[in-house]
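Below: one structure in structure tokens.
Apart from one protein chain that is not included, each protein chain of the complex appears where it belongs.
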Amino acid sequence: MTSLVFYIFATILIFAAIRVVTVKNPVHASLFLVLAFFTSAGIWLLLEAEFLAITLVLVYVGAVMVLFLFVIMMLDIDHKTLREGFGRYFAIGSFVAVVVLLELYMVFKAKGSDLATTTAKAMAEDVPNTVALGKVLYTDYLYPFELAAMLLLVAMVAAITLTMRPRRSNKYQEPSKQVEVKASDRLKVLKMPAEKAE
Amino acid sequence: MTAALNHLHLFVPEIFVASMICIILLVDAYVPKAINALTHQLSQATVIGAALLTLLNQPTETTLLLHNTFVSDSLSVTLKMAMYVLMFGVFVYSRSYLQQRGLLKGEYYVLALCALLGMMVLASAAHFLSLYMGLELMALSIYALVALNRDSAQSSEAAMKYFILGALASGLLLYGISMIYGATGTLELKAVSDVIAEGKAESKLLLLGITFIMVGLAFKLGVVPFHMWVPDIYQGSPTAITLLIASVPKIAGFAMLMRLLVDGMSGLHSTWGDMLIILAVLSMALGNIVAIAQTNIKRMLAYSTISHMGFLSLGMLVGTNEGYAAALFYTLVYALMSLGGFGMIILLSRSGFEAENIEDFKGLNKRSPWYAFMMLILMLSMAGVPPMLGFWAKLAVISQIVNAHMYVLAVMAVLFSVIGMYYYLRIIKYMYFDAPAENSPEIEANTDMRWTLSLNALAVLGLGLFPHTLLQLCQNSL
Partner (left out) sequence: MIKLLGAFFLALGLIGAALLGVVYQIWLSSPWQLLWLPITVVALLLMVAYLTYAERKIIGYMQIRIGPNRVGPRGWLQPIADSIKLICKEIILPAKSNRFLFIIAPALAMAPALAAWAVIPFDDGWVFADINAALLYLLAMTSLGVYGVIIAGWASNSKYAFLGAIRSTAQIVSYEIAMGFALVGVLMASGSLNLGDIVRAQSGSHGILDWFWLPLLPLFVVYFISGVAETNRAPFDVAEGESEIVAGFHVEYSGMLFAVFFLAEYLNMILIAALTSIMFLGGWLSPFADTPLESLFAWVPGVAWLFLKTSIFLFLFLWFRATFPRYRYDQIMRLGWKVFIPLTIVWILVLGVMVVSEFAWFAPAVSSTV
């Protein structure tokens, strides 16, 4: 059963991944990418890496790809200019790809791959994946983890520095000032003597 | 838990800089109108404070902390101290230049300090992950700094090129690291070195990994044939940012070489040493020859950087502690000269005018004999004329090569240095024997800039008269 589910997911994943590259409409391409993320999350679930799977869906599908779509939909992408010079670059690109592939093949052919010999540390059976990850992240990898936080800070500062241009023409409202307004600032209640009826 | 917290005092400078970055961000956002003074002074205080903390918390021996991700040894102390000194100079030189062009924002200081933090991390990296994080922290901040002048098409283009090529280089480096991980099963540099020494690692995979790492490193250092970005970025960035790129990150580059190649893979010296030979010879040749044809001084200095990086690789490829010490000496000297050289360009620039062309140095002797003399010292030192500091640096490296019986290499190094002299001396010719261009005004600069620049140039001369102190320091660091 598990392998059946795996093969279903794997087939959809490969199909979606190929479509991401081949499909012409960028919106469709990003939707296929979403599908690819989703199915790879499914495969991770089968491996009982629930934290990674759900985080993939949460971060990539739920946030990153949404913003991607947001931008792609706003841009008016001309497919023709995108495809210009495809023939020219295709020849060079495929040549480089073949060379790299050959080199890798030669290296690995010389003496097989030994990737199998170095296996990851086995996980403790009863500890949930999320707990195990959290423990490692905040002990062994605390330093790189904190550095990643600094990296994100830099990214944020850089993005704001490079893009924010406060425009003079913008009309801002300051809610705090709006709230502070009292009725007496805006409205004057006048006492007038009532007119007497004839 | 307690084991992880031992020796945490060695980590204090990093914590201090990181905290100060956050404080400066807040101060800059909430203290109005005080940007120029307060942010600048706080940044300077950060650098000085970090220097004091580093000096106060020196390790007695090589100490690994934070679960073997951070190393503190005498090398890291030396490198960090050099970074602080250079960064201080960068801040002093940049201030008025950036102010005149409306670029002096709090973000400049924050990003520069983030870059400093990244470089400090690199200097103390004991783990592939922390090394990579430090590298990215440095690189990302610098990409943003290059684009700081966002209305200039030239800067934006430079930033774009730098970003894309930098990302490519990081990718290659990571790819290499992942292969090393696959071959050795660990990410700790010391453990990697042990596994390699025991001969347990799969050699083919290791070879592939080290090739990718070398390509990544070469990109980051800017040595031929991975140098294409250097001249464009040097020319395209605002001069104050070029000053930053050309000085402090060179120390970080050396740190990266030391940590990756020596700490992590000294067992593979025969492999990466050969690669370095090719990189070094090509860099010295191309850098020195192409520099001759340049009319833009920033571009010329960029090619000079390429050749100097080639020279630095010469020191590394010897593979002995003396060789590394010579390379460290060379790096420190080069960074100091580069700081001074770009400082001079900034000094000649003023609002609305960039002293970008070599012609702008014409007749500097008539306009300001003192600064012409300073530039003379710097150029002679870069060219490697005794008794300047640059000569001793070149001598140290070449003597190490000769000791290692690589005579052909030594001859080539000398040959290319002689070729390189041409374009340094050309500037001196312009300064002393040509008439100044018409309506070139007086040099105007802050007092602190005048003093620092003079000190910088005089240090190149003074240390050149007594080179053994610095050389001794370098040898003690290894």
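Labels A and B are assigned to the chains in the order they are written; within every chain, residues are numbered from 1.
Heads up, the rule we're going with is that a residue touches a chain if its C-beta (ideal position, glycine included) is under 8 Å from a C-beta of that chain, and two chains touch if they have at least 3 such contacts.
Since the structure is predicted, the reported quantities are computational estimates derived from the model, not experimental observations.
Seen in the complete assembly, the chain not on display touches A.
Among A:20, A:61 or A:142, the one in contact with the hidden chain is A:61. Within chain A, the residues in touch with the undisplayed chain are 1-2, 5, 8, 27, 31, 34, 42, 45-46, 48, 50-51, 54-55, 57-58, 61-63, 66-67, 69-70, 73-74, 128-131, 175.
In this text, only the chains that are shown with their structure count from here on.
One finds 34 Å separating the Cα centroids of chain A and chain B. Per the touch definition, chain B reaches chain A in the complex via residues 4, 18, 21-22, 25, 66-67, 69-70, 105, 107, 110-111, 114, 117, 121, 127, 129-130, 133-134, 136-137, 140-141, 143-144, 147-148, 150, 182-185, 202-205, 207-208.
Across the complex, chain A meets chain B through its residues 104, 107-108, 110-111, 113-115, 117-118, 139-144, 147-148, 150-151, 153-155, 157-158, 160-162.
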